[in-house]
Each structure stands twice: as C-alpha cells, then as structure tokens.
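This is the structure, below, for whatever I ask next.
Just one protein chain is left out here, and the rest sit where they should.
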Amino acid sequence: MRPKSPSNNRRRFGAAPSSAGAAGPADSDCSTRIDPAEALPQIQFQDAVRQRHAASLAVWVFLSTEVMFFAGLIAAYVVYRYDYPAAFSACSHHLERWVATFETADLLTSSLFMALAIHFIQKNARRLSVLCLALAFLGGAAFLVLHGHEYATDAMEGALPGRFYRLAELPAVGAPMFFALYFFITGLHAIHVAVGMGLIGYLVVQLLRGRYSPAYFNPMEGVGLYWHFVDMVWVFLYPLFYLIH
Amino acid sequence: MNPASLAPEHPPSAPARAPSYLTAETGPKSWLFTHDHKRIALLYLGTVSFTLILGGVFALLLRLELLTPENTIMQAQTYDRLFTLHGVTMVWLFMIPSIPTVFGNFLLPLMLGAHDVALPRLNLLSWYVFVVGIAVTLIGMIAGGTDTGWTFYTPYSTTSPHEVIPVLAGVFIIGFSTIMTGVNFIVTIHTVRAQGLHWMRLPLFVWGIYGVSIIQILATPVLGITLALVCLESFLGTGIFDPLKGGDPVLFQHLFWFYSHPAVYIMVLPGMGVVSEVLPALCRRPPFNYKAIVYSTFGIAFVGFLAWGHHMFVAGQSTAANVMFGVATMGVAIFTAIKIFNWVGNMYQGQVVFNAVTAYALGFIFLMIFGGLTGVALGTVGLDAHWHDTYFVVAHFHFIMAGPTLLAFLAALHFWFPKMFGKTFSARWSLIGAATTFFGFFATFTPQFLLGNMGMPRRSYAYLPRFQWLHVASTMGASILAAGLLITLFTLIHALFFGERAPENPWDATGYEWACASPPPPHNFEVTPVITRGPYEWPVIPEEARRAT
Amino acid sequence: MAAGSTSQFFNTYMRKLLFLPRQGATYAAQVDHLHYFVLLTTLAVAAALTVTGLAFFVRYKQRVPGKRGTRAGQGLLLEVLFIGTPLSFFLLWLGMGIDVYLHIVSPPADAMQVYVTAKQWMWKFDYPDGPVAQGVLHVPVGRPVKLLMTSRDVIHSFYVPAFRAKRDVLPGRYTEYWFQATAPGHYDIFCAEYCGAGHSYMRGQVIALPPAQFHAWYAAHSRGRTAQDDANDPAVGNSLVAQGERVAANQGCLKCHSVDGSAHIGPTWLGLFGRREVMTDGTALIADAPYLTESMMAPAARIVRGYQPVMPSFQGRLAAPEVAALLEYIKSLHDLPLQVHPPEGPTYEPR
Partner (left out) sequence: MTSEVSARGYLVNWIVLLGLTALTFGAAHVDLGGWNTPLALAIALTKAVLIALVFMNLLHASFTQRFVLVGAGLLVLLLTGVVLLDARTRFPLATPPGSQRWLHAHAGQLP
C-alpha cells in the first residue's frame, strides 16, 4: 500500500535533524510485533511528536466541519421552534423522556470507557484497553437499540415528518415540522454513532493485532476525539428535543 | 544565474540532473496511486482544465442564444438547462477547486520547505472524490435536465418536474472533496513547516491558501446539509422548505447563502494570493506592506461569514437584517480595497518586468477595481432594490469573481510553468493571449452593466427587443474572450512539447519554491532546508560562493 | 431636488447616459440620485487608481535586465489613509442607501390596496371590491398604491424597472410593495426571480391613468363587464374561485362535501388538492386536477377508502369552464383559513 521509494529515501537521508528533543521512536523498546513502517514517522514530518500533533489536529479540524454540518439543522430548529412554540412543546412532551435520559447517561459512560481505553494503551496495558473499547462499543450499540425503539413507536403512532404525519392530538400546523427536524437531526446523529462504532470495531481488531503501542496510538486518539464529539452533540440534542418546557 | 540554495554552505546541485518527479516513475499506475503532491496537482490541473473548457462552451452557447429576443438556436427548456450547467460547472467544478487544488497542492510543500503535504493519502482520496462528484453532477444534470439555476431555490427545486436529486448528490460529493483539501492544507501549514520558517516568514500565497482553507472547512458543510435537506424535501415531502406545510423558503436562502457568500471568497482569495506572490517577483521588490495583506486575508475570511444576507435584500427579509448585512458588506469590501492599494503600491520604485504574467496580474487588479466598487454600490441596500436579479448583478459577479479567478489561474499557470514542467513558453504568444483574454472579458461584461440598468432580469431566455443590441455586443465580446483563451491554451500546449529547457529560476524570483530544481525531484529537497531569510529577500550570497557560480 | 433647470438637465442627461428607464415612481428619482453620486465617486476613484498604476508601470518599467527595485512603502499613515477614506465613503453610501430603502419599504397609510397573485408565468390583480385583471394593473397617477402579493406555486419577484424597485413574491405568504406613479404611461412588469420555463414570458404592464380616467375604468369594470384590454380570461366576470363556489352551491356539491374539514358523506374539500388519498382497493394517489375531474365525471371509478359510491355522475351537467372554476375553488381550499375568500385577504395597517 505504501510506495517503495520513501522508505529507502529515509535511509539515504538518515534521521532528519529533528527539532524537538523527543527520543526518536526508532530506538524505543517497542515490542517486535510493531510494523516498522508504521512506527517510523512519515517522511514529511521531522519526528513522531509532530506526526501525532498533525494527526490530532486533523481530527480536530474535521470535528469543526462536523459542528458546521449540524449548524444548518440547528438554525432550522431554532427558527421553527420560534415560529411554532406551542406545537414544539406539545410534541416534546409526547416523546419518551426517560428513554432519552438513559440514552444520555449511556453515551456518557461509553465516552468514559473510550477515554480509559486511550489511557490504558499509553500505560501499555493492551488487554484492559481492548476491554474498554468493547464496553464503549456496547454503549454505542445500546444507544442505537433504544433510539430504534423510539423511532419505531413514533412511526407506529404516525408521528412522522411532513406528508406522512397522521397523529391527531397534536396541533396540525407545527407538529409535522417538529418531527421532521427530530428525525433529521437525531437520525443524522444516529448515523454518526453507527460510524463511530464501526471505527471502534476497527480499533479493536488492530489492537488485537498489536499495531498500537505507547509510542504510536494516533488512530486510537483520533477515534476517541470523534467518539467524544458524537457524545457532545447528543448532550446538546437531548435538552433541545426532549426537555422543551 | 541560480542563487545558491537556501543553506549557503550547500554546494551547487550536482551536474548530473537528479530524476524529476515527472521522470522518476512512469506508467498509469504511478499516476493513479501516487502520493506525491506534485503529481496530484497535475491530476487536478487536467480535471480543472477540462471543466473550464466545458463551462466555457456552455457560456458560448448561452451567449449565442441571446443574440435574438426570441428563439435563436434552442428552446426555453434547453436554455434553462444550459445556464444551470454553466453555473454549476463554473462554480463547483472550476472556480472553487482551481487554484487551491492545483497550485496549492503543487506549491505548498515547496514553499514550506517540506517533502510532502501532511496527509498525502487524504490528498489522493480528495482527487478521486472530486472526479466521482464531477461525473455524478454532469450526468445528473445532462440526463435529468435540471433547470433550477446553480442556486436551487426552493420551492421550484423541490417541485420542479425535472430530476434535481442527482445534481444535489454530485455537488454534495464535491463538497467533501473541498473539505478534505481544506483540512489537508491547514494541517500541512501547521505541522510541516521547515525549521526557521515561523509565521511571519510565510509567503503570501501560503497565507492566501490558509485563509481559503479556513473558509472551505467552515462553510462547505452547511451547503452539504442544505442540499441534503432539499433532497429529502423533494423525495419525501417532509415540509422543511415547503410553504404549504409550514416550512419557509427564505430559510433555504439563508442556509444556501451562508455557504455561497464565503464560497465566492473561496474562489477569489487564492487568486489574490497568487497576485500577491507574483507581483513582488515581477516588480523585483518586496510587497508594499506584507502585514497589511496578511491581515486583510483573514479579514476577508472572517468578515466574509457575516455578509451573506446581501443576496436576499429583496427576498422578503426583514429591514433590520438588511441593515446589518449592508454594514457587514461594507466591512468586507474594505479588505479588498486594502489589497488593491498594496498591489498598485507594489510597483512603486520597483523594476517592473513586462510579460504575460504581469499582464494577467494587472488585468486582475483592473477587474477587481471595477467589480469591487460595483459590489459596494450593490451593497447599499437602496440601489440593490433596482439591480437585484438583473444583468447588473451578472456583470458584477463576473467582474469580481469569474474574471479575476480566471486571470489569476492563468497568471499562476504561466508563472510556475517552468517550475512544474521545466519548459518555457513563447513570450510573444502568451502576451497576445493574455491581452485578447483581458479585452474579450471586458467587452463581454461591460454591456451587461448597461443591460442591468435598463432593467433586464437575469436568467431570461426571451427579452424585449430594446435590449438586443447590447446582447449582440456582449456576444461579440464573448467570442474575443474565447479566442484569447484558445491562443493561451495552444501556446502552453505547444510549450509543453516543444518549449526549450527552462533555467532553475527563470524569473530570478525570491520564493522558497525556486530554491529546489525545476521540475523538482520526487521529494522536493535533497536535504530538509533551513530557512534563514524572509520570503521576499534575495538570498545573501557570500562573496566566494558568488564568484564560484 | 429643487426643480431648477440645471439639476433637471443633469438628471435626464445622467439617466440617458446610464440607459436608465423613465423615473415612474416618486422614489425612483431618489434612487437615481444616489446612483449618480455613487457612480461619479466610483469612477473618480477607479480612474485615479488606474492612472497611478499606469504611471508606476511606465515610470518603473525595467530597462536594465536583472536590476532590482528598492523596498519602499510600509508607512502606517499610508495604510490608515488606505483604510479610512474608502471606509468613510462606503459607510456614507450605505447610510444614504438605507434611507432610500426605508422609503421604498414603508407604504403611506392612505395607499390604495391591490392584491397580486403570481402564478406560474402570469400576474393576476384583484381590486378589493372591484374588477379582477390579468397581466395589466391599472393605477391612478399621484396616489400611492400598495400591493399585497402572494404566489400560488413558486417564488416570483414583482419588478418594475421604471419604479427602480422589486420585491419577491413568496408562495403561501404575503409580501408588500408600494409605489406612487408620477406620470401617466405604460410601465413594464418583469418577473425577476427564476420560476420555470415561462419565466421570461411572465411580463405585465402597469398602466398609470389620470385619476378621472382611472375611476371611469374602475366603475366600468367592477359591474362585472369583462375588461376589454385585459388578456381576457373566459370567466373573468369576477374571480374564478367565487365562480367555482357558486357552481358548487347550485350543483349541490356542498350537500355531501364540506369545505371546513369536517367529516361528511363525501371527502372534505379542505386541503384536498395535492393530498395523498388511499382508494378502496388500497392503491394510493395524489388528488390532482385529472383525478378530481374524473371523479366528477365517473365517480364510481375510484372511491376514496371509507366512503360509499353514492355520488351521481355530472357528465353533461357541468360545462368545461364550470369544471375549471370548481377546480380553482377546490384548489383555493388550503388548510389556511385565509384562503377561503381570497379576494379580500387581510387588510393590514402599515407600521
């Protein structure tokens, strides 16, 4: 997958004059199962510290695009909530608040396990790290199951967006708009949770193959940042949809 | 005369020329799976040139149709599809990706003294996503017959009898390619700078690309979500923008223009970066005020986010919002004015070398003056009531966005042609091409200002006979513009095959990118350079090294 | 502007120089004066910049190859000057522009009310208790006229170049546009917002008449006689929808179909047009014009689930214009209570 030329260039140039004094990864005592190409910093970075900084900065910048991705929907939510206050409040009471509260707690716990997983890999406790990743994965799965249940009950009652709206007791003008926004925003968030679970699965597989070590765990840190961000989005969606007074 | 490379003690490059990035590896596989930022730049150059020619053909067909008030060569339906094709192709397929992806990719690592961009695999992925996006968009538009204009205003786009979803999906995909490029460049500028290259020594082109990347990553997602909402609206009838179901079409315009106004700065800021880089080299003196240009780049990037509402002055928006957007528009206009003053000032006490690149740069400044000031006139809310959605606005945004981006793209292509291909082009023919293109552009769009004053609405297939002679003048101008572009195209293609070998630094420019060989070796620098001087100071050559070269 | 001859000459000279149409509305002159001021200052600045640029270019052209320029500029005072002067001009223009804009968007209290309905590719004008005209708007000279505009399908934009102002027309909403004609004459109306294939043909005319002639025209047409010079619409005696309501009443449709959403023998007509209906045999369809016409002529063909096939056929009892009027009436019965009697619409007092 990586073209041949850069690695022999590395040898021809010798170690580049690394500005930061950090000990070069090549001579740290990582175990033999580490893939040599993965451990050495890529050619365009002077040393591993810069590469790790670049990896986490890339994820942070990506997270800002994700924030802007939800920005359009939040703006739509705010305008229509301002236009139809009574309908939004009635619909919010219609949703199941207990289930949502449990979902919030569940995602927070899953976030904790992800943080612990990264914490343990830095202590080189690989088995504990895999355990925490699995628990984070289960947290995401529980969230999706509960959320699927909520969508099912809403669909049965006919509380669906726009044209498909059938529910009788809620005000007919604002309610389809609430449910349109509800399904879009929480649906988009659920997709992000599903993608996050896929990434955690990839991490578990790589961890079991011994790819990561205290010196090189950038992908884990990236997925961790993404997972915490998904949890942070839900922290805002929870009061916006379920706790309208 | 090649100034010694950056580290003065380094001996001049060995006589046996090292294989350049073009000749190091050959075969399609080495191009399609390359991680080399220079090859990816050339892939983008090919794609972007194709879309420029495509957009130009659509424009010529539009101008031909407008020769007579009624049916000239096509029906109303075809005309509507064509101006949508022209709009989408030029905006998303040429102008937004053109300078950042081609010259940003090629030059950023060279100007930062790095071996490659920070995320090379993401760089290649962004090209593939871009090509897939182009295919989906063009096929969707041509097969589906989208006729909503590049702004997709609801409720016409959601209830239009013609297929809209594939085009929205295509633009959605291209949006991701833009985000990937933006993320890549920001991380590159932050983490792979050579030793000694602190922030205030960055070349102005790098600052331009940095400002553009910030807008790209913060604005494009809002377009993505808006187009997704329109898809769901037209497919499921969910009512977000449907007035009969309680939705609000003006909200669509808010979300769309929240992206599209910063998008016009995504299109023109790289051009400003190119001119800010080219002018010091051709006037043989440092820029007039380095810090002023850097701060105005960030001024445009951030204040650009505040001014989207001036596209909606007459769309039923509240007067309070109109006043706010008017003030924000004036705020943005002032940064462009600062840049223009600095460019003109750059020639003061310089030694101006006159060739095609200078012609393009001066043409860029002249169009920018006209476009900018008509933009300010449009920004005064009172005049916009008359000019909005007429040909005055069409002329304005071509003068401030289309023309300058095109001229800056050609200026960059000519200035860095020796660096990219190692060949030189014929000075005479490139100058003729530049002059014809500039005059053709000016002749095409000045009549449209007058059409706007007469009150002819834009996007109209048929018009009243009294507008006809101005349309004929504009179409003549368009043919001159097309001729100019063809001359430039042939000059460059001719130079590609028959041009003689270019010296290392044909313009004797001071940029860091001229320190390595042209065309550069696969990994740019033999030894990672250490920057010891500013981007616009000539390298201090110790006496003995000067005598040796 | 004092009507001194010099300013009059300057106004017409500049107007013709810039290809601007006649100044048909009172505020058109104000817009034009701001236009001239902005244009002249802009041309002065552009000319100054171009001349300086050319002067630098010629003065500092490289004559000796390889010679280098000197570092100059960087003066802070110069930068402040570069920022200060343009910004002050920009904000001055903005202040004047907003003043003109506020005048354009605030109609006087005694304005004459006209309802405008934009439909894909034509304009329809309803006078509150007077005639209905299509494509032609008759207005008295010297009296402010306020248009309350809505659209039946997509966004259009009511634009009269001679009045120097336009306003988008939103579907399902009302937007406001006012003017006061200064001189009798014909002023072109364009649609400025792209609205489909016929967008460029969606033109109309504002005919400004002296007050006496206007009142004569108004009286002649409000007694139901078809306006000769309107683009004639067969049943334009009074609005199509009111016609449809009368046909529904005397043909007995309202005996089985309610109009306010309440359940009845037949499906309610409120919000029927465009609604998804499920038939007895389970197939679903959109209740559009073809389906409604078919259910008038052959009701038993497709019955909505939950209703009995008791409706008689109206084949031969309903003429084509009557069917069209009925369709218009059904179409106007959105779930917006406002639409029940469209000619009146809300009389909204200006701010």
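Labels A, B and C are assigned to the chains in the order they are written; within every chain, residues are numbered from 1.
To be clear about the criterion, a contact is a pair of C-beta atoms (placed from the backbone, for glycine too) under 8 Å apart; a residue touches a chain by one contact, two chains touch by 3 or more.
Just so you know, these numbers come straight off a predicted model, no measurement behind them.
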Touch list for the missing chain, restricted to displayed chains, reads A, B, C
Touching the hidden chain in the complete assembly: which of B:G309, B:P447 or B:G477 does that? B:G309
I'm checking contacts with the chain that's been left out. Which of B:L54, B:V250 or B:A502 qualifies? B:V250
Options C:G53, C:G69, C:P144 or C:G172, residue touching the unrepresented chain: C:G172
Among A:V67, A:L131, A:L144 or A:L167, residue touching the chain not depicted: A:V67
Residues of subunit B in contact with the chain not shown: 190, 218, 222, 243, 246-248, 250-251, 254-255, 258, 305-306, 309, 316-321, 324
State which residues belonging to subunit A touch the missing partner chain. 49, 52-53, 56-57, 60-61, 63-65, 67-68, 70-72, 74-75, 78-79, 82-85, 97, 101, 104-105, 108-109, 111-112, 114-116, 119, 122, 173-174, 224-225, 228-229, 231-232, 235-236, 238-240, 242-245
Contact residues on subunit C toward the hidden chain run 148, 170, 172-176, 336-338, 340, 346-348
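FYI, only the chains that are shown with their structure count from here on.
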Pair of chains ranked first by number of touching C-beta pairs: B-C
For subunit A, which other chain has the most distant CA centre? C
Compute the distance, rounded to whole Å, between the mean C-alpha positions of subunit A and subunit B. 33
If you average the CA atoms of subunit B and of subunit C, how far apart do the two points sit, in angstrom? 36
Can you pull out the residues of subunit C that are in contact with at least two other chains? none
Two or more other chains touching the same residue: where does that happen in subunit B? none
Using the touch rule from the top, collect the residues of subunit B that touch subunit C in their complex. 1, 76-77, 80, 147-149, 153, 155-156, 159-160, 243-244, 249-250, 283-286, 288-289, 292, 313-316, 319, 322-323, 326-327, 330, 333-334, 337-338, 340-342, 344-345, 347-354, 362, 365-366, 369-370, 373-374, 376-377, 379-386, 388-390, 450-451, 453-464, 508, 538
For the complex, which residues does subunit C have touching subunit B? 18-21, 30-31, 34-35, 38-39, 42, 45-46, 49-50, 52-53, 56-57, 60-62, 64, 66-74, 78-79, 82-83, 86-87, 90-91, 93-94, 96-102, 104-105, 153-155, 157, 159, 161-162, 164-168, 170-173, 175, 188, 190-201, 274, 334
Under the stated contact criterion, what part of subunit B meets subunit A in this complex? 24-25, 33-35, 109, 114-120, 122, 179, 182-184, 186-187, 190-192, 195, 217-222, 224-226, 229, 232, 236-240, 242, 245-248, 251, 254-255, 258, 522-523, 527-528
